[in-house]
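Removed: one protein chain of the complex. Kept in place: all other protein chains.
Letters A, B and C mark the chains as written, and numbering starts fresh at 1 in each.
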Amino acid sequence: MAENYGKLQDGKFYFPLRVYYEDTDAGGVVYYANYLKFAERARTEFVRALGVMQNQDLAKENPCAFVVRRCEIDYRSSAFLDDFLTVVTQIEQMGGVSLVVKQEVCRGEQILATLKVKVAYVSVKDKKILKLPPELNAWYAAATAADKKNSNNAAE
Amino acid sequence: MAENYGKLQDGKFYFPLRVYYEDTDAGGVVYYANYLKFAERARTEFVRALGVMQNQDLAKENPCAFVVRRCEIDYRSSAFLDDFLTVVTQIEQMGGVSLVVKQEVCRGEQILATLKVKVAYVSVKDKKILKLPPELNAWYAAATAADKKNSNNAAE
Amino acid sequence: MAENYGKLQDGKFYFPLRVYYEDTDAGGVVYYANYLKFAERARTEFVRALGVMQNQDLAKENPCAFVVRRCEIDYRSSAFLDDFLTVVTQIEQMGGVSLVVKQEVCRGEQILATLKVKVAYVSVKDKKILKLPPELNAWYAAATAADKKNSNNAAE
Partner (left out) sequence: MAENYGKLQDGKFYFPLRVYYEDTDAGGVVYYANYLKFAERARTEFVRALGVMQNQDLAKENPCAFVVRRCEIDYRSSAFLDDFLTVVTQIEQMGGVSLVVKQEVCRGEQILATLKVKVAYVSVKDKKILKLPPELNAWYAAATAADKKNSNNAAE
């Protein structure tokens, strides 16, 4: 069995997941806080796919981790038990010590929820803010360049 | 043992809670999605304190429930295992079919996280949007009036 | 992306999963209740792989679901953030209205936790106990027969 979940494509990361009982509530739908779990699984696999190792193991030297500073989420439609969803993740904005990630939780073509998540990178032991891993900058630069080229081509 | 959690005071609702293992993650702090759980517990007890019965039991006639349309959360400081927290909830804006609730998760005087949550009231069976329960309007009117009076007194 | 998780092989069902932040606690390990979540995801995909549709959607006619009557779990070793685990599921005992499932949560060859879960099949609306889906009996018969044959071959 493969140990990779999700795939990078066209400047976005696609992460699949199934809705289980644990994700739902007595309203018969996915509980509103659990979209943040889905989003974090997707971000984790996204940075793993980029080659960034997120590691908080305190036994290791100098562990560091991404932490969420701010999160906005719009709920448009409900997800249900057994749904097969995809979280589509892209970097919307790249700063020196934080980035903004846009994430869409989709069922097929339908967008169920949209998140904007501001994330920083910190040293676990002393909570010091660190420079973002260079893999993120490289990916963002490439994704943005490809996007511009596509726009230009489309415009011609 | 009392069956009431939290108290209404000065236009706000104060809801206490303890942080348990289930709330924390390997970073040693409360997991970011769990603040939304805390906030919902507080909103649930808030409307219960106002006399609004939220009831999704499908066996009952015409069950209705609050649903979250949008949520913004700013994370300022971490909460830790065993922390004793208070969620302070107030209505920030009252619309016809939705309201915006402001919630602060505090440890003593310190605000750890701030949420703005847009909530609607729906019929569980057909997901139809309903008028907000009148108890909420009454409370908001009273809280706003008291607030203005306080401001005026302070200004004198 | 495939919509199937896990595979049936040699009378067992192998379900892979990654450990995310949401699964861990401040002790730096997977929180003890979350093994039951892992086990349920595996059982759900197991019965799906067998062709049994578990469906609690109240809008559908006559929805039914598996419910857990009893669960035993032995914790041997901890699972950690980022671990890639496999839940190995097999039917240990087949009764008329309940079955016992044995599940092992493994990291590679190492068994981290062992569960025995007694499950019944019920009608969601009236909670009436139902006969188990025939797919389970068929699978159990085949798995047991193959197992005996293997034992006989091994004994020769």
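Just so it is clear, contacts are C-beta pairs under 8 Å (C-beta built on N, C-alpha and C of every residue); 3 or more make two chains touch, one makes a residue touch a chain.
Please read these numbers as outputs of a predicted model, since none were measured by experiment.
K.L.:
One chain isn't shown here. Among C:68, C:106 or C:143, which residue touches it?
P.N.:
Considering all chains, including the one not shown, the answer is C:68.
K.L.:
Among A:17, A:33, A:52 or A:105, which one is in touch with the chain left out?
P.N.:
For the chain that is not drawn, the touching residue is A:33.
K.L.:
So which bits of subunit A touch the chain we can't see?
P.N.:
21-22, 24-29, 31, 33, 58, 80-81
K.L.:
Using the touch rule from the top, list residues of subunit B that touch the missing partner.
P.N.:
The list for subunit B reads 1, 3, 5, 7, 14, 16, 18, 20-22, 28, 37, 40-41, 44-45, 54-58, 80-82, 84, 86.
K.L.:
Since one chain has been left out of the picture, which residues of subunit C touch it in the full complex?
P.N.:
Answer for subunit C: residues 26-27, 32-34, 36-37, 40, 56, 65, 67-75, 124 touch the chain left out.
Please note the rule applied: only the chains that are shown with their structure count from here on.
K.L.:
In terms of residue numbering, is the interface formed by subunit A and subunit C classified as same (over half shared) or different (under half shared)?
P.N.:
On the two sides of the subunit C and subunit A interface, the residue numbers are mostly the same, over half being shared.
K.L.:
List the centre-to-centre spacing of subunit B and subunit C in whole Å, with centres computed as mean CA coordinates.
P.N.:
Going by mean C-alpha positions, subunit B sits 37 Å from subunit C.
K.L.:
In subunit C, which residues are in touch with two or more of the other chains?
P.N.:
Those would be 21-22, 28, 58, 80-81.
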